[in-house]
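Here it is: the structure, laid out below.
With one protein chain withheld, the remaining protein chains of the complex are depicted in position.
Every chain is named by a letter (A and B) in the order it is written, and numbering of its residues begins at 1.
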Amino acid sequence: MKPPPRAPDLARKLLAQPLTECVACVREGGALPSDLVSAAFDRADDVGAGRESLNIFLATDRVRATESAKELTALIGRAEAPGNLAGAPVAVKDNIATLHMPTTCGSKVLEGYVSPYEATVVRRLRANGAVIIGKTNMDEFAMGSSTENSAYGPTRNPVDIRRVPGGSSGGSAAAVAAGIVRLALGSETGGSVRQPASFCGIVGVKPTYGRVSRYGLVAFGSSLDQVGVLGRSVEDTAIGLEVIAGCDQLDSTSADVPVPRYELEKNARLDGLVIGKPKEYYPEGLDPRVAERCERALDAFRELGAEVRDVSLPHTSYSIPVYYVVAPAEASSNLARFDGVRYGLRVASESGLTGMYEATRARGFGPEVTRRVMLGTYVLSAGYYDAYYKKAQSVRTLIAQDFRDVFLSGVDVLFTPTTPTPAFELGAVKDPYEMYLSDIFTASANLAGVPAISVPIGTASGLPIGGQIIAGHFEESAMFRAAFGLERALAGKALPGEGSA
Amino acid sequence: MAVTREDVVKVAKLANIAIDDARLDALARELSTILGHMEELAQVDTERVLPAEGLSSGGQRLRADHGPADPLFNAPATFAPEMRDGFLIVPRLATHEGSPERSP
Partner (left out) sequence: MSAAATADYEMVVGLEVHVQLKTRTKAFCACSADFGAPPNTNVCPVCLALPGALPVLNRHAVELALRAALALECKVNETSVFARKNYFYPDLPKGYQISQYDRPLAEKGWLTIGELDEHTPVRVGITRVHMEEDAGKSVHDRYPGATAIDLNRAGVPLIEIVSEPDMRSAAEAGAYLRLLKQILSYAGVSDVSMEEGSLRVDANVSARIRGTTKLGTKTEVKNMNSFSAVERALDSEFARQVELLRGGGTVQQQTMLWHGTKGETRPSRSKEESHDYRYFPEPDLPPLVLDMEWVGRVGREIPELPDARRKRMAEEFKLSAADAELLTASAGMSEYFEAVARASLDPKAALNWVMGEVSAAINAAGVTIDQFAVRPADLGELLRMVRDDVLSHTAAKRVFARMVETGKPPAQVAAEEGLQKIGDDSALVGWIDEVLRENPAEATRYRNGETKLQGVLVGLVMKKSKGRADPRKVNQLLPERARS
């Protein structure tokens, strides 16, 4: 078969098209996966993805990406199914285990560590024809909301390089926002996909806890962690989630719940959909720009035929304290394995084994990781367990009950702001607890295990603002349906005060 | 509840992280501030509430008793800091210094 003429600029154009079109073109032989890989790397060069500028990647492997692209071409040549992501360049957060490229979690303690096995989500990406082009920068061990906590320097926001991209999946959000990839994997513990998606003006999905396998996702807060998807559009993220979702025998917490096809009908209305507006997410002091964009989004929902209903999730205000007990407690235990014995950094000491442990972990962990490991160790230690950990887990039950009650009351999805403010400048937030408050609207979904998505709902002074749609357990279909409707309703609709003002 | 310098020393020992003396007081303050925000949890009545215990209900999925295990593409020797004759090597434990006795 003689291939039709292809040009690198076709690949470059495809990279800016919806995934369905890009993949269809590859499957029909209209574009070579290797051209898409080249286009992605060229784009990375053009936007300054490198260390000195946006600092998006901790590792890339152009040679191997090109090789896998060629294998894919051979597959298509033999008329074998190349999968739903055929040829799509994808970036993967650096806390997800991949062969060949290091998996450092943005930490010195894993500098140069190459995983000898691959995460289930990465295996599923590859099996569906995705080409992994690099590992993205992140807050060390996903602890942070700005990507400033990376041991390898901060990532900058492609929308405004003075500002943070959010975090902890800042590198993945920036890679998508800068147009290098259509799709990237991130991870969530308290908002680490949705918050950077909101800051970078893209879409970010946190699935239901158990929807996606955690096998190969380096654990931070095991009962909260979930791999998430970042993309340019709701549809792209739905395709990405379909690929990585599903039960995995290697993860006891992955749920044996069938993954539906997320059918997104163009021009579909939302008649009959009940959208809850929880009052706790619209506090009096909310940034007026954020409040304004949310109101417009709610108007858009109404125009599509949805009913907006005022609701309450009374325990919302406890989500940050609960989160900052539970997540560090689990982290303090999860990070005990970084002890210099089997892999990663080892710092020798004159005081024997204990000295080696202490020096390795002191040198290997950055200040925020140390702070959280200390916090987590403290709340689990004898005498404090009941007051902190057990108490927090009990309040967590109440937070989860709030969601159950509201969804049982006939509400299909909730709509809230994703973050209290747009992206802030690098170095602007210095107090740890103030930084923790970045998760104020996102952490509840992790605590309750429900799915949530952040969708761009406009800008303020050129800075993107995200709206969040939260659904019930395993109700990603409803979440996507609402998000898709909102995205289409807002498309091209410039709101007053937006643009370059 | 104020975290003292001594608490920080104790917790650092449990967590096996060396903390510079100069950092101890600052860390005690930071942890106190953060934990101060957690105090509001005490206001919530949780007497009749069971603590959350993993979000996947319906119990644990079990695995059949056979292999193969998920394979390693590279052997431990390629990523371990120190190996000898197939063993991982660490500094000898203080409790076993100068003693031929086996671990309890």
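Keep this in mind: a contact is a pair of C-beta atoms (placed from the backbone, for glycine too) under 8 Å apart; a residue touches a chain by one contact, two chains touch by 3 or more.
A quick note: this is a predicted structure, and the numbers were derived from the prediction, not measured.
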Among the chains included here, which ones are touched by the excluded chain in the whole complex?
A, B
Which of A:A151, A:V322 or A:L353 touches the missing chain? It is A:L353
Specify the residue from the set A:S169, A:T208, A:S319 or A:T377 that touches the hidden chain.
A:T377
Omitted-chain footprint on chain A covers residues 95-97, 103, 105, 110, 113, 115-117, 119, 214-219, 221-223, 249-253, 329-330, 332-333, 335-337, 339, 341-343, 353, 357, 377, 380-382, 385, 389
For chain B, which residues lie in contact with the unshown chain of the complex?
13-14, 16, 53-54, 56-72, 76, 83-93, 95-96, 99-104
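The rule is simple: only the chains that are shown with their structure count from here on.
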If you average the CA atoms of chain A and of chain B, how far apart do the two points sit, in angstrom?
25
How about chain B: which of its residues touch chain A in the complex?
1, 3, 7-8, 10-12, 14-19, 27, 30-31, 33-35, 37-38, 40-42, 44, 46, 49-56, 60-61, 63, 70-76, 78-82, 88, 90-94, 97
The residues of chain A that touch chain B in their complex are 99, 113-114, 116-117, 209-210, 223, 249-250, 252-256, 315, 317-318, 320-322, 324-325, 332, 336, 339-346, 348-349, 352-359, 361-362, 365, 370-371, 373-375, 377-379, 381, 387-388, 390-398, 400, 432-433, 436, 447-449
